[in-house]
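Now for chain A:
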Amino acid sequence: MTDTAPQSPAPVVDMRGTSVEFPGVKALTDVDFRLFPGEVHALMGENGAGKSTLIKALTGVHTPAAGEIHLNGSPVAFTGPGQAQDAGISTVYQEVNLCGNLSVAENILLGREPRRFGRAGWIDGRRTRARAAELLARIGLSIDPGSTLASHPIAVQQLVAITRALAVDARVLVLDEPTSSLDTDEVAELFRIMRVLREEGVAILFVSHFLDQVYEISDRMTVLRNGALVGEYRTGELSRIDLVSAMLGRAAGTLAEVERRVERHVPGTEAVVRADGLGRKGAIEPFDIEVRAGEVVGLAGLLGSGRTEMARLLYGADRPDTGTLSVDGAQVRVRGPRSLIARGVVFSSEDRKAEGLVADLTIRDNIVLAMQAARGWARPLPRRTVDALVAEYVEKLDIRPANPDAVVGTLSGGNQQKVLLARWLATKPRLLILDEPTRGIDVGAKAQIQKVVADLAADGMAVLFISAELEEVVRVSDRVVVLRDRRKVAELTGGDISVDRVMSMIAGHGVDPVDPLPEAVDA
Partner candidate 1 sequence: MTSPSRTSRVPQRFLPVIATFVVFIATFGTGSIRYEGFASGQVVANLFIDNAHLIVLAVGMTFVILTGGIDLSVGSVVALSSMIAAAGLQAGWPAWLAVLASLAAGSALGLLMGLVIHHFQVQPFIVTLAGMFLARGLCFLISVESVSIKDKTFRAAATGSFELPGDVVVTYSVVIALLVVAVGAYVLHLTRFGRTVYAVGGSESSARLMGLATGRAKVGVYVISGFCSGLGGLLFSLYMLSGYGLHGVGMELDVIAAVVIGGTLLAGGVGYVVGSLAGVLVLGTVQTLISFDGTLTSWWTKIVIGVLLLAFIVLQRLIVRRREQ
Partner candidate 2 sequence: ACGGGGGGGSANPGGGAGGQDDGKLVMGFAQVGAESGWRTANTKSVQESATAAGVELKFSDAQQKQENQLKAIRSFIQQKVDVIAFSPVVETGWDAVLLEAKRANIPVILTDRAVDSEDDTLYETFLGSDFVEEGKKAGQWLVDNTQGAVNVVELQGTTGAAPAIDRKEGFESVIAARPDIKIVATQSGDFTRAGGKQVMEAFLKSNPDIDVVYAHNDDMGLGAIEAIKAAGKKPGTDIKIITVDAVKDGMTALANGEINFIVECNPLLGPQLMELAKKVVAGEEVPKRVVTEETTFTQEQAKAALPERKY
């Protein structure tokens, strides 16, 4: 391996021979990692490669079984994240690790609240809020700092977590998939700040599965595979294809192939689900929508534009105030998700930790949960059916570890997302609503999932697809519905669908506001 280190000073972080073990799993084996001041260093690898584990070993969450960690040349052995923080390492961990019961401001400044009269004084609530508002403004987030964190969608929570990490003057900033739920605008904002920090000499460790982002921001990268080091590279010297094959450990010929939209026959005409003037006060204005069999409808919009709200109404997760919802032409009285699941409408939430997975249960239980719930407890799925089903999806989505008895909470973030997807795919629904289904999923698997979605649609399933990644929406959708400020503003079909068109719709240019279905007016 060539030396890729910048000429400049010695590394801030130097991890040598790091190994981490969990009962039955070797998550990291003998990994070396160096991080220099003034660089953005991308840590790359498939889902479960050990990226988050490396970060947790560095910051004292896990105690490594072997290896040394040097910070500014002197050996350190943190026994908790607090110590790492005190030593100048500021971290955003992969899952949003904040306290939902506290306010946004409290979360941002927890443990470092401004106090009156120095150390001895009490916490200054007003200054806490003011300082939090200031920090939020810096990354362009305008929310009430006094509002409860849990009342915000996962993307906003992610931004708050980033804000918290930026609130201290750290020498090392660690960002584990900070952009997984963010829109282009937010990502741009974050990168702007990262660049400023880089100029100031801060060392930044960045994890993302978006190759574009990695190539845009990083200076060097380290690639992990199966818990072992593959190599350390300068970004400019490693082509995408080479990167992907380094991550996957095989030639990446498949990549280009799956990145293309899969051709299908024409979607059917009869609507699986149809909403007329469906709306909920404070969440989303009344809207009309129709999803047909064999069709993939994409939802595009900015953060907070109401995509999730729309999906939740269609699924009965929230109760609508106005409008009607019909499945296969028959009107449905919405009394919670069950009434829609029974009719084949399912929804995979963007917030997998809070609304998706049951962390303490196994992969098997999590996958069959929805099917079993629909059958009722008294009619258990036969063991053989379950095993076959689980094996099928573990293979199809490449869930690792491939052990159906592994507890879901111990899986890597991307693998958790795959388990959630598997649950809903397994129900063979009529309409599949996917809210950020590829959040935190690596390139290979993402392509795989997109292909699965396309195949299902080809088999006649209707799909509603939400993603913050516009390219992805454009790639998979037959039709794109655009939302802005919690209203449906446009609908694009066929040849009209392109990233640029959708972007300009989102931004509020072009036909504004369009209501393609005239009956929506009276709703």
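In this section, a residue touches a chain if its C-beta (ideal position, glycine included) is under 8 Å from a C-beta of that chain, and two chains touch if they have at least 3 such contacts; residues count from 1.
Regarding candidate selection, all candidates are chains of the complex that A comes from, given by their letters.
Nothing here was measured: the structure is a model prediction, and the numbers come from that model.
Candidates 1 or 2 all belong to this complex, yet only 1 touches chain A. Touching candidate 1 in their complex are the following residues of chain A: 61, 80-86, 91, 93, 97-102, 106, 110-111, 113, 122-123, 125, 129, 133-134, 136-137, 142-148, 164.
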